[in-house]
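In this view, the complex is presented without one of its protein chains, the others remaining in place.
Let's turn to chain A:
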Amino acid sequence: PPPAGKGFWAEVLGVGDFYYELGVQIIEVCLALRHRNGGLIPLEELQLQVLKGRGKFAQDVSADDLLRAIRKLKVLGSGFGIIPVGGTVLVQSVPAELSMDHTVVLQLAEKKGFVTVSEIRDSLKWETERAKQVLDHLLKEGMAWLDAQAPAEPQFWLPALFSELHGQD
């Protein structure tokens, strides 16, 4: 009789392996790109990279498949999470604490790939201090890069977002 822990239905339907292997691929892609995006990657880019790695003859992987696999990975404790951002979803793969404030700023930055303190103040009606705190945290975590040379005021770029805008590497 099949051992109880294996997931009876996974066995019967043969879907277990598919998601667990996908999990491995997701971890590897996230690890490879972490230095660039601080552990935040848009779902579409993740999908692209994963499909690249799987080769020509592998089964197709949908966004839904990725989300399922990521949800299962949460239990490993290494910070896998899903952050809805405007029209898409960001996948987090580092154990960084991202509060609602951080998420909202990420959503604000989605359109252009970067955000400024003034934009946050105007759109979200926050005080400067609060905006700065959130941006600093993202910088610390490596999820945002500072362009201090920008003309009007410093711009905080989110590699997770602009890599999507500017195509793949």
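FYI, a residue touches a chain if its C-beta (ideal position, glycine included) is under 8 Å from a C-beta of that chain, and two chains touch if they have at least 3 such contacts; residues count from 1.
Heads up, the rule we're going with is that contacts and distances are computed from a predicted model.
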item	value
Chain left out of the displayed complex - its UniProt protein name, from "2-methoxy-6-polyprenyl-1,4-benzoquinol methylase, mitochondrial", "Dynein light chain roadblock", "Small ribosomal subunit protein uS2m" or "Vacuolar protein-sorting-associated protein 36"	"Vacuolar protein-sorting-associated protein 36"
Candidates A:I82, A:V104 or A:L146 - the one touching the absent chain	A:L146
Option touching the unshown chain, where A:V94, A:A109 or A:L158 are the choices	A:V94
Contacts of chain A with the absent chain, listed as residue ranges	3-7, 10, 16-17, 19-21, 23-24, 27-28, 34, 72-79, 94-95, 136, 139-140, 142, 146
